[in-house]
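A short write-up of the structure that comes next.
Of the protein chains in this complex, all but one are displayed in their positions.
Chain nomenclature is as follows: A, B, C, D and E, assigned in order of appearance, with residue numbering initiated at 1 for each chain independently.
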Amino acid sequence: MVRLKSPGHERLGQSGLLEMTFGGGEANVAVSLAGFGHQAGFITALPQNEIADACLAELRRFAVDVTDVRRCPGRMGVYYVEAGSNQRPSKVIYDRDQSCMALSGPSDFNWPVLLKDAEWLHLTGITPAISESCAAASIAAMKAARNLGVKISLDLNYRAKLWNWGKKASEVMPSLAALADVLVGNEEDCQKSLGIDVASDVASGEISESAYATLTESVLEQYPNLALVAITLRESISADHNNWSACLHDGKAFYRSCRYEIRHIVDRVGGGDAFCGGLIHGLLTETDTRRAIEFATAASCLKHTIPGDFNRVTAAEVEKLMPGDASGRVQR
Amino acid sequence: MVRLKSPGHERLGQSGLLEMTFGGGEANVAVSLAGFGHQAGFITALPQNEIADACLAELRRFAVDVTDVRRCPGRMGVYYVEAGSNQRPSKVIYDRDQSCMALSGPSDFNWPVLLKDAEWLHLTGITPAISESCAAASIAAMKAARNLGVKISLDLNYRAKLWNWGKKASEVMPSLAALADVLVGNEEDCQKSLGIDVASDVASGEISESAYATLTESVLEQYPNLALVAITLRESISADHNNWSACLHDGKAFYRSCRYEIRHIVDRVGGGDAFCGGLIHGLLTETDTRRAIEFATAASCLKHTIPGDFNRVTAAEVEKLMPGDASGRVQR
Amino acid sequence: MVRLKSPGHERLGQSGLLEMTFGGGEANVAVSLAGFGHQAGFITALPQNEIADACLAELRRFAVDVTDVRRCPGRMGVYYVEAGSNQRPSKVIYDRDQSCMALSGPSDFNWPVLLKDAEWLHLTGITPAISESCAAASIAAMKAARNLGVKISLDLNYRAKLWNWGKKASEVMPSLAALADVLVGNEEDCQKSLGIDVASDVASGEISESAYATLTESVLEQYPNLALVAITLRESISADHNNWSACLHDGKAFYRSCRYEIRHIVDRVGGGDAFCGGLIHGLLTETDTRRAIEFATAASCLKHTIPGDFNRVTAAEVEKLMPGDASGRVQR
Amino acid sequence: MVRLKSPGHERLGQSGLLEMTFGGGEANVAVSLAGFGHQAGFITALPQNEIADACLAELRRFAVDVTDVRRCPGRMGVYYVEAGSNQRPSKVIYDRDQSCMALSGPSDFNWPVLLKDAEWLHLTGITPAISESCAAASIAAMKAARNLGVKISLDLNYRAKLWNWGKKASEVMPSLAALADVLVGNEEDCQKSLGIDVASDVASGEISESAYATLTESVLEQYPNLALVAITLRESISADHNNWSACLHDGKAFYRSCRYEIRHIVDRVGGGDAFCGGLIHGLLTETDTRRAIEFATAASCLKHTIPGDFNRVTAAEVEKLMPGDASGRVQR
Amino acid sequence: MVRLKSPGHERLGQSGLLEMTFGGGEANVAVSLAGFGHQAGFITALPQNEIADACLAELRRFAVDVTDVRRCPGRMGVYYVEAGSNQRPSKVIYDRDQSCMALSGPSDFNWPVLLKDAEWLHLTGITPAISESCAAASIAAMKAARNLGVKISLDLNYRAKLWNWGKKASEVMPSLAALADVLVGNEEDCQKSLGIDVASDVASGEISESAYATLTESVLEQYPNLALVAITLRESISADHNNWSACLHDGKAFYRSCRYEIRHIVDRVGGGDAFCGGLIHGLLTETDTRRAIEFATAASCLKHTIPGDFNRVTAAEVEKLMPGDASGRVQR
Partner (left out) sequence: MVRLKSPGHERLGQSGLLEMTFGGGEANVAVSLAGFGHQAGFITALPQNEIADACLAELRRFAVDVTDVRRCPGRMGVYYVEAGSNQRPSKVIYDRDQSCMALSGPSDFNWPVLLKDAEWLHLTGITPAISESCAAASIAAMKAARNLGVKISLDLNYRAKLWNWGKKASEVMPSLAALADVLVGNEEDCQKSLGIDVASDVASGEISESAYATLTESVLEQYPNLALVAITLRESISADHNNWSACLHDGKAFYRSCRYEIRHIVDRVGGGDAFCGGLIHGLLTETDTRRAIEFATAASCLKHTIPGDFNRVTAAEVEKLMPGDASGRVQR
């Protein structure tokens, strides 16, 4: 997807410049994983034009394999974003209708072939939100992965503005959740996508640890295929200042991560994807689940300091933060 | 329409910046006319979002009345452009499918009311190209104008990439031409939109004056409602260097304008619209048709020196060029 | 007025770029009001050149009516600004001498005609500060407004660097205050323009509510024509971090608004004008004075997050903040 | 003087950026001379503010001695410029009224002290144009220089928009010319400042060598103090394309320089000053007058390729061009 | 190599910005070939730091395989460039001493393994110029290629400023030429690297076809291993305006390509590499040598229109130019 951002803290349309980058849930996760040293590929559908070429080139830059991207009729999805500040929230305008991906369906991807050498499949709740055929393609991918023994993670990623094709998220997402091994979401995602509530106050940002333990247990109970459920916890003090942490239940125990106070947010779009990328890396490389969640949270914390959707950090940088050395001293 | 241009001579996607301006055939003509001191309004359909708000604000900046713009579901049309250079041609990528205007039809505009105080209506061949309902809305507007005695100009503006809704330009445009008072086009427009050929070689850019006299006479003969037909003549030496002139037949005589050698093109998009704006101004304010065509050609020549779709010049600046003082001395 | 700002946190003259925008007390208020949906006009005097044309175009962009702006000999006022940071204060250099407005006097504006359809007239203490004739023109405007029953608001806006034409603010402003219905100022304004003190410590930023209740009562007593006096309260922690609130006495009661902690100021110039624009909107549309002051304070709070003098916000955005939802969550 | 230019070929006010540099006739000449290795100083009057500080810093950067600049009440002069293109001329808007220099008079400069170690004094016709006191100060400087045996060059530099203080250039400049050793001007300068015509057609740009020989002889005859008169010859094909040469009479013979075709002008403002700087250097270092004029013309030719008023070239670069090696091969 | 260019036509150090891209002879050729659809790899030595990482990422973006790049102690080579204009030549400042590649020698690359699946090896005369060990590594690579039957092209690419390690180009390059199948150079390269002269006048740019036929024949005679020698012909009218063509002898016949007049050069650095990339593509895909040289010349012509070292064009774009359609009409 093309991401068009007004510079700095300008409002959309204020000046004559837009920063063009590329982004989108699954792509962002692929970039994270490639940055941590994994072989990562990205599968989507794009039109046959120079803008789409530039998108593929950008992903290649991060060593993401894009050879399986489908080129077909349709548009390139676009989203406009302006960065909020203080009491003014950030704003996203989606322009994704009729994108190549929205027009794609299950018959357009030969999942058993595409996934045959894969170890892990990651999907987000944004894909099934954009069209009925996309929802069907998502389920087809997950079924093919299960057949091949490929692990599946699903980021619920509820976006109210996108669910316009006829069904509500809560009518669709449960059947995806039922196919996943790892589920990621925040409280609102669980509520809007799975209908599972937690007894806390999102707006205030106050978080009760026991409420989240209960939430993750409920999810694991209702979706017995799940090995693990992770919940991200964003406390939004202002558009520039969020506290960021996560918790996780791996069927055995409930963990709460470090909590990072991020007081000068540079770009928070892609923070959730950075968490997913970090979590998959953690689960693939660590034996201690607690370290996986700490890696994911630290990776995502660093994403907030980097312009653009992509998390341009190495595993070493994340690990340096994990023990909590966040003093920001110059390295020289 | 949002216009997204890569900076300078960069290829699309080369750098992380895009210049965002607004443009489009009829809007460009409205800006020209407002700049020459006329009361100009622009009628279209736009979505209810901040990008469309910015488009309207930009038109207001040029004193174009946008109070009659329809806000409705649909997208904002987008086009990407990169500036060519030397032997490398400029490139335009349209992303206009499902735009609000494409989804609009004749019942969406109350033309008799919208045009009731108007003196002149201008349309381009781009509008009927984008959808069947747009074509119908265009014809409805022209019929309403004729009923009210409002003069009509039509710029044929053939765009091969846009005629995708089922009919060819040559099946639609003749019925629009039959309703116009003033017709503007280049040789290719006449051929592709009206099926009327001229015996010259576009690629070489060599222009035979008599061939064009014959062409304009043929058009006037076939479309007896037309009071005047103007043909723009672009000789393309390279992407930076064009020669630009025009000719016209007003039923009485055939005129050929001055020919401007434009060796350092800054931005040629909108050049044809600048011609139309200049021609309408000329026909409204001059008694001598020859002066109208000279004004139109000079106005359009200056457009090539200004970044963006809009022709940011005053009538005085155009008139200063008309007699041929193009030496470019500093005014201080 | 042309506003020339060094980019980001650069010192003036540090780099070769200046950001050119336009601003000035009354213009900023007009932009605010137009943004909230009111018909707003701006009256001033500008030279006949392209810089002044650009200023008018910019105001038109925000739907401000500029048809009554006088074009006459003289300069375009300029001010240079650099944004402070942390312990380094922002700096403004005025270059307004001999501006068209400074050279204008009461006979240059036919106020009874200019104001005949107006509902409200807004003036600031900056206009009478720039020249003796400007002070006279200001008083003439206010008298004409009173005769026509047009409501008048006056923002005291004391600027020490500007009162150079021979009289002190305290010798001139009382006669303006005596003609107003609504008075706006901060503590220093009241002291320097009206000679009315409050017993608090501006530098420390500590604010005693009762002291302000007393201050507003004193003002209302001394200026019996006033229906309402509003005081803005800026607590300046650093150049990036201010707390912002306001209080008001409407003759019946004293109210104190919400207090906004603004920790990452983007641009605070124009904050007071945003308050005035919000207050006028509130008084015109709300029956509850308390809501008017809350709207004004919230509008002004948002201004601090937007580059440039103008408050590019809608009434809906301000209202969304008013109840206090300032968590800055992304809207998507 | 502050120079504010719209970027690239944008019209003034088109975008939100201005390029801020510094410039002005005598300053530009000083920078040229310092660049050629001479000890150069600049004397003017500037206000006590950060913008003026930045101007002095910029001159220091080029090793121009600014220790004798007067700091006093008044404004910093400003000029806005937009670069023309093709048939659209460049445009300059002066905003110099009430500048510190305009307010300065002969008593403000102690010329005998300021010039005591000087070898050469350069003045332009812009200084006497800005105010009566400036004209008087100019004459005082020249008289002091003559008394000290300091050589004097005068660039006539006629600017129609500036002569507003009551006298015409032709009433003032002859008394300055009568004090100079070296006079520089173009044809229009001679006509408007000294009333001496040449029989050629400026607009067409056609240049008759003999006419210029006659012109220079007339000037030398009327101003017997002059040792040398140089005329610059600009043939303006378009705003991007000028031919540039010069001629000179040193009392003994008439010479015509090389003629440079400059087809892609980057910035022609300051071209005349670059000529003067080159001429003074040539006269100070060369025994052959013909080489002096060739150096001056080549230096000025190079100025057209450099953004800003200042001619950022070394004597070696100019000399490399002089024999005519203008093929522009990369030096690597 | 890091390429640091001052923006637009600014002189180096004029403003506070540099455009950072990456480039270098062999890398540029690899990017060209990848752009034409070939599998291209790039072998060099780079330090272990973030700047080198960015270089590799940029090459990956163009689908160049960089997995065999050596990471080792040493610097990243840098070159500074400013774009000339008109009579002012472009300037390159090399800062390549002690680069990782300069410190590398034949034992650092296992050529038989690195080249085992290769079809073609391309080298330039820049690599042997930078150090003695680099020269040895170059020869080792060529010998390994010959043993494996990999075709070899050598671009002589003489750079006077680089041959500082003790031997002259003419003492080293002949032994490389003796190992190549295809040789590319211009007249100066042949003279300075191989000691083979042509009887023409480089400075004047006048080119005698027969002289070049003779030159190519001499080269083929002296280097019997060569199947083909190609000479690029740059006529330098000014820094903005070059004419560009090439000729070639394939042992059977001498061909002269089309000649392109490039009047508005955007960036000519990398033009020779674009020629080599085009030539290799032509030789790999065309049976007609004449078409290979036409493809190479057209590809290189287009490079002059694109900022940066890399030739961002597709084979289709080059082929579109080859028949000579260089009118630069907008594609829309």
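In the analysis below, a residue touches a chain if its C-beta (ideal position, glycine included) is under 8 Å from a C-beta of that chain, and two chains touch if they have at least 3 such contacts.
Quantities reported herein were computed from a predicted structural model and do not represent experimental measurements.
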Which displayed chains the unshown chain touches: A, B, C, D, E
From E:Gln98, E:Asn147, E:Ser175 or E:Asn225, residue that would touch the chain that is not displayed: E:Gln98
Subunit B residues touching the omitted chain (full complex): 15-16
Residues from subunit D at the interface with the omitted partner, ascending: 57-58, 60-63
Interface residues of subunit E (partner: the chain not displayed): 4, 11-14, 16-21, 49-51, 53-55, 57-58, 75-76, 78, 80, 82, 91, 93, 95, 97-98
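Methods note: only the chains that are shown with their structure count from here on.
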Intersection of the contact lists for subunit C and subunit E: A, B, D
Pair joined by more contacting C-beta pairs (B-D or A-E): B-D
Fraction-based call for subunit C against subunit B, same above half, different below: same
Which listed pair, D-E, C-D or C-E, duplicates the contacts of A-B in over half of its pairs: C-D
Angular offset of subunit A relative to subunit C [C-alpha, multiple of 5 degrees]: 120
Maximum centroid distance from subunit E, chain identifier (CA atoms): C
Gap in Å, rounded to a whole number, between the CA centres of subunit E and subunit B: 44
Shared-contact residues (touching 2 or more other chains) in subunit B: 11, 14, 57-58, 91, 263-264
